[in-house]
Structure formats: structure tokens, C-alpha cells
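Down below is the structure, laid out as C-alpha cells.
The complex appears here without one of its protein chains, the remainder shown in place.
Chain naming follows the written order as A and B, and within any one chain the residues start at number 1.
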Amino acid sequence: MNIKKQFQEGLITNNPVLVQQIGMCATMAITTTLFNGVGMGLSVLIILTCCNVVVSAIRKIIPDEIRLAIFVVVIAGFVTIVDLLLQAFLPALSSALGVFIPLIVVNCIIIGRAEAFCQKNTVSASFFDGIFQGLGYTAVLVVMCVFRELVGSGKFGGGLIDVANGFRFTLDGTGGGIQIFPSEYGAGIMNLPFGGFITLGLLIAVMQYTLKKSAKKKALAARKAAEEKAKQEEDE
Amino acid sequence: MLTNILAISLGAILTNNFIFSQFLGCCPFLGCSSKVDTAAGMGLAVVFVMGLASAICWVIDTYILIPLGLAFLETLAFILVIAALVQLVEMFLKKSVPSLYSALGIYLPLITTNCAVLGVVLLNVQNNYNFIESVVYGVTGGLGFLLAIVLFASVRERIQFAEYPECFEGFPICLVSAGLVALAFMGFSGMKIF
Partner (left out) sequence: MSADVKKILRLSFILFLICAITAGILGVVNEVTKERIYLQKNAKTIEAYTQVLPAERYEELSFDKAAFPTVDQVGMASDGSGYVVQTTVSGAQGSITMVAGVDNAYLCTGIAIIEHSETSGLGANAASSGEVGVKFRAQFVGQGEDIALSKAGGSIEALTGATITSNAVTEAVATSIAVVKSLG
């Protein structure tokens, strides 16, 4: 396994949300401001990386029959740690994400990676897998947040960027964000559940379109190469 | 008391529907909704497990975790209870109600990772519901899920006859139609019983 390939897989070709199509609940629910998206994405990234490392470290000593139960206990442990730390140090994020932080336990991304990847791979490969899959997840959240926030209320970076008293980043969720156009002209429906479904649908459609196009291009190039080769052989 | 229970039920089924307004349980919702019968099977299994999990987790939380000051172990304890419960229900149904088992069989293991189940249990704690309220919220939340998934499966059966851009094949077109159903469900928001 090389790192570059893992990076590409996590972000694009095997992106957890867009290609594997798992972990959708939180993706649609919390992507209303950039603050939520970045916070949720990073929380998942940290939990995923820790779980991957632990699961692959103990993969040889756990009995096969109860491996799922053990995975769940490990995941729930890390989720609770992150939950407690957020409550203590970033209470604004904790209250904004609410029940979706403990629900990371049943997020299929984490148990899916444990089952599909970490069981069979070394600790270091699992570590990078966790980071890249987490980044892929975060990237999707960020794109969705930016889109929904802009169309829904004409803002960028809500909760994270404060422009009321000069430009600065905030971590307490109080930043109003940069107003790009007056919020009265925004399509408020994008902030509602409807917007979550539609945005994710469009995003996956774009992804499928791009992947198909690049696959076609590759096929075309391969066919051309084959034809040329055949031609050369004929000439000879 | 009665109005309270009515308000909780109405909220869980319509106004705050688990899928269309809280996004809990989207994975099985999208995964198991290609046919109306399978959707109904999944929905029934969820109603059953959500009601039972609400009751058991409430008891464990109130009589074990909170008196011992172990409230921080809630997430861990609840997910283990749900996993064990799903196993037990599966074994019990296999032995005593084989017809129901064969109807629900394949969906039962999937329920462990359904975030609607863990979600309802955590929300019960967050909202400080008492025992009856918790069970009512669990069952009616499951009924809301059942309603949503059956409605949506019927919509999906029609999608097969629709023409849409090729790149929307599969999940995207489902998500877009789910969005439209969610829009319809928004009509319920604002309904109140007092």
C-alpha cells in the first residue's frame, strides 16, 4: 500500500460519502454552517484514526467471533473521550452538534474501515487510512456547508469567522460569518432538511459524472493505444 | 400526562420525523427502500427494537448508571445493550415466532448500526423523559420511521419509470426525491397539541 494511492482513495476514488455512500445521516444533518462541518469532520478524523490504529494493533489477539463487539467497544470508548473533551473545551461545538457526536459510534465509516481495512493491514497503513478517509469525509462536509450556507443565507464561514470586530477566527461559535449577499435574498430552504438531501444528491451526481467521464477518457485512451499498437504490428 | 404523550407521539411521527427532520436512520432508509415489502419489514423491525431499547436503556440509565455516577458511560452502555438486544430478539424470534423471524430476519442485524435506535435512546436521556414517555417516544419514533420508509419506497418504485440524467443513477436520484418528500413533511411543522 503506498501513501499516495491511499490519499487518492480517501479523497476521491473511494471517498467514504461520495463513493462508498456511508455515514450519510450526520452529513446531511449538521452541514448548515462551516463551524459545524469542520468540527464534525475533524472529530470523525481523530476518532477514525485512533480506532484504526488500535484495531489494527490488536487485530491478531482478538478472537474472530467477537471482533465486531470489540470494535464497537473501542469505537464507543474513543467517541466518549472526544465527546467529553469537546464538552469541556469547545462547549459551543458540543451543543451545536448535539446528539450527533455520540452517534459517531454507529457511523458506518468507522466500523466499516475497521472491518474492511484495519483487520488486514499494518498499524501504519491503518493510521494513514484513518487520516485520509477522515480528510475525505471532512472535505465533503466542508463543500456541503459552504454551498448550503451560501445559497441558504448568503454567508461564508458562519460560526468560524468573525468580521464584526475585524477579521478573526473564532472557536466559540459566535462568529457571524462573512455576509456575501443579504440573507433576505437567500433560499432559506437550503438550511432545512430538504437542502441537506438535495445538496448531497447533487454532489454525488457530480462525482459520478466526473468518475464516469474520466473512466471513459481512460478507456478511450486505452483503445487508441491498442489501435496504434495493432497498426504498428500490421505495418511491421 | 395524556396531552404530553399525544404531543410526543405526534412530534415523533410527523413534525419531528426521525428521517425527514432529524436525519436519524438515513443509511437503512436509503439502503432498504427499493421495494415496499422489504421497507415495511425493516420499518416494523425498527419499531420493535426502538421501543424495547428505549425501555431497557431507561431502566439501566436511571437505576444503574446515574446512581453510580457513571453517566459518562452512557454511550458505551447503550450501544452494547442495543447490540445484545438485537441478538436476543433474533434468537427469540428464530425459536418461537419463526414466521416473523423469516420476515424480519435479514434486517435484524442491520438495526444495531441504525442511528435512529441509538439516537432515540440518547434523546430520551437528553429530554429527561420518564419511563412511559421514553417508551412512547421510542415506539412512535419507530412508527415515524416506518411511515417514512414505506412512503419513500412507493416513491422509489415509480422512479424506475422516470427519465433522469445518467449521472443521477442510483443514490443521487433517491436523495433528491427524499428531499422532495421531506419538503412535503415540512407541511406538518407548526402543528401543536396543547
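Please note the rule applied: a contact is a pair of C-beta atoms (placed from the backbone, for glycine too) under 8 Å apart; a residue touches a chain by one contact, two chains touch by 3 or more.
Values in this document were obtained by computation on a predicted structure and should not be read as measured data.
In the complete assembly, the contact with the undisplayed chain comes from A:69, out of A:19, A:69, A:143 or A:206. Seen across the whole complex, the unshown chain contacts subunit A at 32-33, 62-63, 65-66, 69-70, 73-74, 76-77, 80-81, 84-85, 87-89, 91, 95, 98, 149, 152-153, 158, 164, 174, 176, 183-184, 186, 188, 191-192.
Panel shows subunit B; residues 16, 21, 72-73, 76, 80, 127, 189-190 of it touch the chain omitted from the view.
Just so it is clear, only the chains that are shown with their structure count from here on.
Mean C-alpha positions place subunit A and subunit B at a centre distance of 24 Å.
Those residues of subunit A whose C-beta lies close enough to touch subunit B in the complex are 21-26, 28-29, 69, 72-73, 76-77, 79-80, 83-84, 98-99, 102-103, 105-108, 111, 189, 192-198, 200-202, 204-206, 208-209, 212. On the subunit B side of its complex with subunit A, the touching residues are 20-27, 30, 72-76, 79-80, 83, 112-115, 118-119, 122-123, 126, 165-176, 178-180, 182-183, 186.
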